[in-house]
Every structure is written in structure tokens, then in C-alpha cells.
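Only one protein chain is missing from this complex, and each of the others stays in its spot.
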Amino acid sequence: RYEPLLSETGTKTVDVSEESPLPDGLTREELELPTSSEPELSRHYTRLSQMNWSVETGPYPLGSCTMKYNPSFTEDVAADPNAAVHPERSEETIQGTLELLAGLQDYLARIGGMDAVTLQPPAGAAGEFTGIHVAKAYHESRNDDRSEVIVPASAHGTNFASAAMAGYDVVELPSGEDGRVDLDALEAAVSEETAALMLTNPNTVGLFERDIVEISEMVHDAGGLLYYDGANLNALLGRARPGDMGFDVMHYNVHKTFATPHGGGGPGAGPVGVREELAEFLPRPRVREQDGQYELYDPERSIGKVHGYQGNWLVLVKAYAYIARLGDSGLEDASAKAVLNANYLAEQMEYDIPYGPFHHEFAATAGDRDAADVAKRMLDYGVHPPTTKWPEFVPEAMLTEPTEAEDKTSLDDLAAAFNGAISDSEEELANAPSKTTAQRIDQATAARNPRLSWHALDEQ
Amino acid sequence: RYEPLLSETGTKTVDVSEESPLPDGLTREELELPTSSEPELSRHYTRLSQMNWSVETGPYPLGSCTMKYNPSFTEDVAADPNAAVHPERSEETIQGTLELLAGLQDYLARIGGMDAVTLQPPAGAAGEFTGIHVAKAYHESRNDDRSEVIVPASAHGTNFASAAMAGYDVVELPSGEDGRVDLDALEAAVSEETAALMLTNPNTVGLFERDIVEISEMVHDAGGLLYYDGANLNALLGRARPGDMGFDVMHYNVHKTFATPHGGGGPGAGPVGVREELAEFLPRPRVREQDGQYELYDPERSIGKVHGYQGNWLVLVKAYAYIARLGDSGLEDASAKAVLNANYLAEQMEYDIPYGPFHHEFAATAGDRDAADVAKRMLDYGVHPPTTKWPEFVPEAMLTEPTEAEDKTSLDDLAAAFNGAISDSEEELANAPSKTTAQRIDQATAARNPRLSWHALDEQ
Amino acid sequence: MTDAGRHEHVDGTPYAPHTPAETAAMLDAVGVDSEADLFDVPEAVQFDGDLGIEKRSERELRSELSETFARNDDLTEFLGRDHHTHYVPSVVDDLSQRAEFLTSYTQYQPEIAQGFLQALFEYQSLIAELTGLPVANCSMYDAASGLGEAARLAGRVRSVSGTRVLVPELLHENKRAVLDNYVDGTDLAVATYPMDDGNVDVDALSALADNETALVYVENPTVRGTIEEHLGDVGEITDEAGALFCLGTDTAALGLLEEPESVGADVVVGEADALGVPTAYGMGLGLLATREEFLRQVPGRLVGASEDASDRRTYTLTLQTREQHIRKERATSNICTNQAWVALRTAMHLAWLGPDGLVDLGNQCVQEAASLATELNGIRGVKAPVHDRHHFREFAVRTDQPAPAIAEDIEAGGCAVHVLDDHLLQVCVTDVNASRTDELVDAFEEAV
Partner (left out) sequence: MTDAGRHEHVDGTPYAPHTPAETAAMLDAVGVDSEADLFDVPEAVQFDGDLGIEKRSERELRSELSETFARNDDLTEFLGRDHHTHYVPSVVDDLSQRAEFLTSYTQYQPEIAQGFLQALFEYQSLIAELTGLPVANCSMYDAASGLGEAARLAGRVRSVSGTRVLVPELLHENKRAVLDNYVDGTDLAVATYPMDDGNVDVDALSALADNETALVYVENPTVRGTIEEHLGDVGEITDEAGALFCLGTDTAALGLLEEPESVGADVVVGEADALGVPTAYGMGLGLLATREEFLRQVPGRLVGASEDASDRRTYTLTLQTREQHIRKERATSNICTNQAWVALRTAMHLAWLGPDGLVDLGNQCVQEAASLATELNGIRGVKAPVHDRHHFREFAVRTDQPAPAIAEDIEAGGCAVHVLDDHLLQVCVTDVNASRTDELVDAFEEAV
């Protein structure tokens, strides 16, 4: 079904300089935009929504993305009109808002084993950017000039990019044979130039870094800091805490771990937790309680700001509501079920899984088949495929993370799709998908000849 | 795609007498119900919704049903937590609620040209039931014993049923040759037994009863009352009012005329308006303003109650919001566009339309094709078909009401579906629909062997 | 200030999509100069005045109505009596308000309405589970109209010879008033039977129920909140009298209390929306379930399972020959538009609770009522509960001081309760207000 573009159902050009009370030179000449009534828009977006996969459509086992169920009630909580305040209101007049922020900071600190938390970073990558800047400020405060950040080869691309944005050289650490950090390689990489090692634990194939205490010692002995990428925190809730493992700085991905909806790309939130010594470098302003009143204050040696205001407020509210709904036992159970689901699903799949024991996610290999083609074929089985061809050290990787939100039947169906797709013929794979809204999309041409707006379509 | 029943994803039996603090004899032995988690329910109902046509999916031209766009904002208004009060709260504590009810009564009285309005009837048919009871009480108050209600053959089935429920004999009035009331036939039908004539205007094929003044005189001269069925009021907003035509009692269908969502069958609301002399018979309690305070009171000769409380509150709020959003000019324009749309669509259709000039709806005839089959075939063109085989005096009727919510393009598409379907082969019609979630459904077997719950499926 | 959206319709409806150019083209195609030319209304009955309804923008209206509703006082409600509130989870709002459900019509084309039809089939099935009766319709308007329809159903059942409808002396006055209108126009007549300490007076009922009796209506819980202890007896009495046994109850109570079928109920009515709809000023959902043998006499819509042309399981409205659009004046009822969307919500809420949740909710209703009654009974000049029975959610309270004055003082203290009589109040406690009973107890203590 073809859904016309907004522009294809009619546009109108308004003579702006004519319509405006402003002098001509201060306005645009004219404005052309689509002109759609509310009934037309309702149908347009309703139909578009029906052409889109989501957590409420079916399983979404993208490894490293933790697409779990997003509880409806958190939307209602976030929509409270009393919570809709302008960011420059005086502190005394928004005690409720500040109380929630303080409460969420406290929850996250407990969950991560951290001493202080900022909620300002608006996404995970912004959290990395913030955390690395905090580390940088820390070293600078000690007149300790360091130029490198070590990142495992299997890490998220954002780790590399965030470190580079902060001006660091990135030292890539190859994966060990067992899929974990190779202590010898780390030994070789660590030096006086090491500002930080960025690590995900469990790592991107779901393995816990068993040598984390040694790793921590090696980095700390060299004067570096240990950074925890929170992408995989859903594996460990209530069972292990980055702070207890020796991490100095961490970010949380609330749209992964704490079930805030990902909204087709965002908004997320990437709060950053730190050990006590680093708290004074956190972004300003910070929130605290003093004698029952909540207030904002600027830490002495703050790195400044990473967002115009206090980050993605609506997302933070939903994260608070989720954490409070689950409590200790619910959080622990969420991880338990996430790990059980990954292990159960793997058990039902006729795929080689080179590394283990894994926790909430695992990298199966498509072997001699093309993982991306297998994924396209899975679409015809009515499910969303896993992350493919990543991490790179697993050949034809299919990085799978079912999350705790699927039950046995759903996982059995998912396994059937995995097993069916890999057994199908090359032709079936090449022609997949065929039962979807769109058939296989030509991404190469899209990139070679970028058409990024409806004007570009006219110009073809 | 088969969506499993709730029961098919697992049930659980609880030993209730065991679980309850009550003595055994006061509880049930056990309770078996489906056991679904919130994530499972979200997917279940999201998927079911995607298997359902709606106004936001596409045109819904069911004649006599007025399926127009339902503005989103009315939902938000109705969801106001301050409006969620218990129906037995004291009047002084729910002034806002009563103010809205009084305001809606006033709006409806203005629109219908009536003197007093009750909002209590929870649906159009309940409005008929109420209105006929009011008429009955009126006659009884004058010791005027009347036994008949006259209803045109083309009227809605509810007219017959409502009159019969109130204990009246129904006198069916055949349609005149021009599709309107036949004055001679009416003359013959009217008598001292006539309690009321129930009329829709424009009638069910969209024709205005041009002789309405004469009709009114004939009925009134015989001592009967004139009842207006509001189903087709969307044709006349701001241009003609039942009260001005001589009607004594009327009901409004707010889910038709005032855009409250029909919810797959209801809830609706069927407010009833009456002339001054009939006001004292309206259901109790009524709402009025006295010195700036709103209060409830029981009319002296009230017929009593037609609903446990004050009707379908949420629906009434939405109707108020819709009317206030449109105002005089918007209401008038809504009818203008509804009538224009019907006439434009008819112009594009290659169908014989035996009666005219019509207003907001028209009865096309499928001629020598089966109207129901043509409708099924229209489903394959991706639109919802019109009401079929009704009214009965039009052979193979396709009663079509596009409403004001469609634009030219949408009507052109709809006409193409009409024209395509009627030109398709008998085989194509017999096999239709084929592109829908379900193919042609066997209704005869469903009725012959009723299976009305999942238990009935087990017993097969 | 004007509304900023879609200026082409500033003088018309914002909900018609026509651009001026489209309107012009359409008028042209139809062959008229203006829409007015399409109206065939005799001049004598044309309306050329103003309705006098001021148009407001969406923003203005939201603000205005928000202010209107803010004029309702913010009271903690301890109110029940045929309208009960339990916490409705957000997910019910979220899912039921999906446009495909909310803005759909009756399922006249089942091939593109399988979603709603299946949901209604599931509703019927859930009600069948709760009542033990195999035939549940898709909804009546509310408990009162359901009772009215049950009485009329009794009048249509051939095996029933009588015309008397027996209802309890303790019955919500509104329900009685609606019933009176439903039987007006039939040969049925309503009479009452006495109660004994808030339950059926079995001996009196036994004496009254004879072969002139068409239907005996009993509630569990009763309008006083008592749990009825004599349902089995009523079943026997009605069987003997050849009358129908109609049980009034609600969905929250059905999970815990005796199963209607097992005590011999022939028809079950009541408020199904005790689950599914939060307090909405009395908007309801009429439950109606009955035995297989009365299937053809059932009012309202029924969804049945069927197969489609490719033999797959499907659902469709069925047995429509009972209904007014086919049968006209010989229909089982005039009901057409019903409460389908509320039924959808109730089914969602029931499914969300599951059997454990529903039983637990029922237990809360028993325990919270008992514990609140004990607390109130400790106040000097207050006796609670009045009836020496088990209670579900609510109970009557006797006060030494005049009840209306006490209720007013309690209102001033921020709580709302029912006044039944000069020295009789009634209070209702559910999961929604149980955490705030302290406020009520305080207000009571202040008031007496």
C-alpha cells in the first residue's frame, strides 16, 4: 500500500510579506507547505503507524538494544500537567519536579553502586561524552595530561566516537580468544597516557568480564579511570553493580534498562554516575535536598553543561516510574528473566553460538550464510530479526537479545523463525522479504543518489 | 494472521473458597480465567485493533450512520480527572459537571428548535423509548387513550421496536412514489388512536419531506404528536430545525451528528428535546440554573427514569466539546459539506439513484447485481462499503453517506471502488473479499450453530 | 485570539478537509453555484436565525472546560450503591483508545472488523466464565436497563406463565424507576418482597412467589453491600414457582461470590463496568447473561464464531433476526447502539487482573469493608455495619445524630458518603480509596 507524502495531497503558498505586520525586509517572501486537515492527518499517521514494527507488534530481539515492554502507565505519569513546567522556573516553585529528579538520582546511584548521578545527558552517547569529559576534568585537575582512551574492538561505536569527540586518541583493544578482554593485550595498551578504559559488562556478546577485578587494578595502577557503558546493565540488576566492580564512571541507558520507549530513535536519557571523587566535576546545575527543600547548585569544578537544560525530562519521569514499579525484587527478576530467556532461546536455535556462558544476549553465527540475508528472511516469518554482522569478531553474527518481555511460546516462535530462515534456500533468502509492507530495499542506490526531501524527488 | 483467543494462551483455575476469608457457602468453588501478562495483553489488543476498520483507517460511508471524523481533543477533555465524579455526589459539590450538562441541554435545544432537553437516554433507541413514553404520559395526562404509533416503512427498525416496547401498536406507512410520505396514506392512517407519527427528515434516502407542514397539521389535528428521529440531523444543522417544522419531540444521535466516537457499537447518547408543554414529563432528575447555582430537580409529572443515572456522561462531554468547537458557522458548514459530498460522490458513481434531490445521503441501486455482493467486492478495493439492502423500497439499495469528513480525492477513490465493484464479474463478486484479514464469512452457519463463547468452541 | 490551525476553514468546520479549490471543483461537478442550492427545504421551514453558539478554538475550549470541571469539589468519595469504582490500569485506556477500536462502527462487514468482533467474543466468554451461564450478550446500557430487559425476557419465555416481577424492598430507587418504564407497555407488574436484616426474607419470598410470578430479582451483593446468604433457597423457590431467577451482581463481585449458575440463576444482570470504567458520573455497562434455552429471547447483540471462505476461524454478529433492524416491532428489544466499547474495556481489565487478581480484588472488598466498619463502630454514636451480615465493599451505618447533618459535616471534612435515611448513612471502600479511610474516620469523628 502506498501512503502519499504530505506534499502529495496538496500544498499551498502563502505570500508572507503580504500577510505580516512586519516590514518586508524582516519576513520571508513566501511559504509553501502541505495543507492537510485534521481528519486527513489522522488517517495519514494512523496508516503510517500500521506500517511500522514495534514492541507492541511482536518480539524485537535486537542484541544490545534491550527492546523490552514499555509500561503504559508511565506515559500517563509523564503527561501530568503539573509536571509541565518551564526549565527556567525558580527552584522554590518547582519542588515536585526537583524531588523527582533527586529521587531518580538516588535510585540510579543505588542500582549502579555509584556515589553521585547527573541526569542531564539526553542519550547514552551523550552520557559517554559527559563521562569522558568528567574523566578529562579529573585528570586535568591533577595536572595529569593523558591522551588516550582504550576501547575494546567489540565495543559500541559510540565509545570510540565519544572518546574522539573529547579529543582523545582511541586505542582499540582486540578481543581475547574467549571473547573477553585479553589481559595481556590490556597490559600492552595501558600506559601513562591512558585516561580511561571504556568497558561494557557483560560485554557485547553477553559474557561477563570475569577478570574485572584485575582489569580494574591494571587501569587504576596506571592512573587511568574505568568507564562503564550501561548498555548491558539489564543483565545484572540487583546482582552486580559497576561501582562494586571498580568502575569510576558509568552511564545508564534508560530506554534499554528502564523501559522508556525508544520512539523510533529517541529520545533517550543517559544519566551518568560517578564515584565520590568525581562528583565535583559533574555537569551543572545539580539537584540536592537541604532541610526538606530541593535546590539546584553548581558544583565547584563542574565541566559545565552537556544539554541546554536538564535533559529529557519526560524520559526521566518514565524511568523513575518504572524503577519504582519494580522495586528491588522486580529489578532482580527482570534480569533473571532476561538471562533465562536468552539462554532458553539459544537452546532452541539450531545455530552455533561460539561464546559463552552468556547472560542476556548472545551472538549466534549464521555460518556460511549471510547474516543480513537470514535476517531479511526472518521478516517473512513475521518477527523482527536480531542485530546482524556485529560484533565483528563473530563471523556472520546474529546478536540476539530477547529481553524478559517474551514468554516461552513467543521464544519458541522466534526460534522457529531463526531455524526456518537459515534452512531456506539461497533464492528464498535473496528474495526476502516478500510478505512485508516493502520488499527488499535498495540501500546502495539510496546512498549513491541521496534524496533527502520531497523536493529531491521532484528533481529526479 | 490468526490471533489466539485470550483463553488459548493459557488459563488458570483458582481455588476461591480456599483463598477467601468468607465462609465457604458464600463464595464460588473455583474460578478459571485466562492469565495474561500486561505485555501479552498489549500485543493482543494492538494486533486485534490492526484487524479492524475505523474512521481513521479510511472512508466509512454507511448510510444513516454518519461516521464522521471524531476529533481527538474531545477525548482529552472527557478524560479530565476533575470530571470523574460519582453520580450520587451532592449537587453543591459537582457544579462543574452540572454546568456542562446545562450547557449541552441549551445547545441542543437551540440546534433542534426545542424548548427543553434531557440528556439521560444512553443511545438513540433509548431516546426514542424516552420520547414515546413522554408522548404517552402527555396523552395520559389528558385522559386521552391512544393505542397507535405511525411509522413510515422506510424508518429505522428502532422506531418500530421502541413504539412497540412502550405498548403501542405500530401502523406502518408505505412510502410514496417519490420516496416521501404519501399524504393520502397518512390521511388514511391517522386517527383518534394516533399517539404519534415518528419521522426522519430528511428521510432514509436523504429526501426532505417537503410536505412537512401539512404532515404536521394532519397529525396535530388528529390529536397526535410528531416525533423526530434525529438520525439524519447532520443534513440540516443551522438550516432547518425540527421544532420549526412542527415536531413536538425529538431525539439527537450524538455519535452521528456530533462526532462522538461510536466505539464499535457504543456508547452513544440519545438526548431528547421537547416543546414546552411536554417538558414536565421528561425523565428525572433535570438540571437547571438558579441564581448562578446549578441544581437537580424532579419535574412534577416526570415519566421517571430511563437510565440508572444521567446517561453516558463521557459521550455528553465529547458532544459538548464538538458543538462548541464548531459554533454556528461550523455546524452550518458541516451540513453543507456533508450534502455537497453526497451529491458529488453520486455524480461520480455509475449507479442509478432512483430518488432525489437528496441531501447528506442517497440510495443507489445495484440493479441486477446483489448489493451485498457488490459491497463485499468493494472491500477488495480497500474501502468500507455503504449500508446495503436498506431501505427496502429501493431494490438492491446501497445507502451511501460519505459525511463531510472526506475530500474530493477520497470521494473519487470511493467512487472508483463503487464503479469497479459493480463492473466486476459474478465470480469476482462471489469470491470477494480476498484481500482482507478474513475472507467471506459464513453467517448462516454461525446462526444455525451458535458458538458464543470459547467454551462453545471446545465443545465442537 | 484565533486558532492557528487550518485557516481555510476559519468560518467553517475544521473537520471537513475541503480546500476552497476542491469545494469549487466539486460544486462545479455537481452543477450548482453554492452548497445552499443543494438543499431542498421549503422556505416555510428554513431557519435563517443564529443558533447563538460561539465557536471556540481547541486551545480555548480545553482551557475553558478545564476551568468548568475545576468547579467540582475535590472530595474523597466513599460512594457506591450500584456504581462502584476500582482502579483501572493505564493499559486499558491506552489500548481501548486506539482509533481502530474507538472510531469503528458496529461490525456489519465482519471481514474487516475481526479485531473488535474477537474482543467482544472474548468479553462474552469472560462473562460466561464468571456467571457459569453460556449466553452473554455484548452489552446493555447499564444495570437498570439490563434488569428491565430481563423482566421483558421473562415475559417472552413461554414456560413462564406469570406476570409478576418480584424485586427486593431494598433496591436502588433509580433501578426500580427504570424497571417501571421497561414494564410499562407490557402486562408485567412489579411488586416487592421483604428483606431480613439486609438479605432476602426467604419465608416471605417463598409465600409471595407463586405461579403468577414471572421473575424474582435478587442482588448479591445487595444495594446495602451485604452478601446474600440464601441464593440456593431462591433458586429452589423460583424453580418451584416456575419463575425465572434473575441475579443482580457485578464483575468485581463475580470473581469471589457464589457462581450464579450453581445457585440456579436463569438470568444475570448488573454493572459489568465495575471493572473497566473509572468513575464517570454513572455511565454504565449492563451485564446480561442467561441460559441456552432463552437464547432466541435475548435482547442486544451477540457475536458468534464462524468460518470464512478459506475455513479459518472468524467471528461475526449473529442471530440478528432477534434485533430491531430485521424484526422491527417484533424484535426482542429496541437496543441498537449499546456499550460495546465499555465491554471492550471491561474485558481488558478482567484479562489484566486474571483469576488471581480478580479473587484478590474481591477479598480486598470484603476485608476493607469489614475493617472500616470496625473502625467506624468504635466511634460513639455510630453503629456499623447496621446489618449483621458479611459485606462486600460497602455497608450501612446508623448514627444517633441526624444523618444528613453528619454527611454535610463529613463533606466539609473532604469526604463524600451516602445518606440513606434520617439516621442512616452508607459508605463504600474499594482498592481506590482504601488508603484514605483515615480521612473518613477523622471526618466522622469530627462530625458526630
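A, B and C label the chains in the order they appear, each numbered from 1.
In the analysis below, a contact is a pair of C-beta atoms (placed from the backbone, for glycine too) under 8 Å apart; a residue touches a chain by one contact, two chains touch by 3 or more.
All figures in this text were calculated on a predicted structure; none of them were measured in a lab.
Visitor: Touching the hidden chain in the complete assembly: which of A:Tyr138, A:Phe208, A:Phe393 or A:Phe418 does that?
Guide: A:Phe208
Visitor: Per the definition of touch given earlier, which of A:Tyr138, A:Phe160 or A:Phe418 contacts the omitted chain?
Guide: A:Phe160
Visitor: Using the touch definition from the top, which of A:Leu173, A:Ala189 or A:Ala259 touches the missing chain?
Guide: A:Ala259
Visitor: Identify the residues of chain C touching the omitted chain, counting contacts across the whole complex.
Guide: Within chain C, the residues that touch the unshown chain are 1-2, 4-8, 58-60, 62-63, 86-87, 89-90, 94, 97-99, 352-354, 356-358, 360-361, 364, 368, 431-432, 434-435.
Visitor: Pick out the residues on chain B that sit against the missing chain.
Guide: Residues of chain B in touch with the missing chain: 10, 12, 35-40, 42, 46, 71-73, 75-76.
Methods note: only the chains that are shown with their structure count from here on.
Visitor: Roughly how far is chain A from chain B, going centre to centre by Cα mean, in whole Å?
Guide: Averaging C-alpha atoms per chain gives centres 49 Å apart.
Visitor: Mind checking the centre-to-centre distance between chain B and chain C? Centres are C-alpha means, answer in whole Å.
Guide: 19
Visitor: When the centre of a chain is set as the mean of its C-alpha atoms, what distance in Å lies between chain A and chain C?
Guide: Here the centre of chain C sits 45 Å away from the centre of chain A.
Visitor: Touching at least two other chains at once: which residues of chain B meet that condition?
Guide: Chain B, residues with two or more chain partners: 38, 42, 46-47, 50, 56-57, 69, 71, 405, 407.
Visitor: What positions in chain C touch 2 or more of the other chains?
Guide: 9, 14-19, 89, 91, 93-95, 99-100
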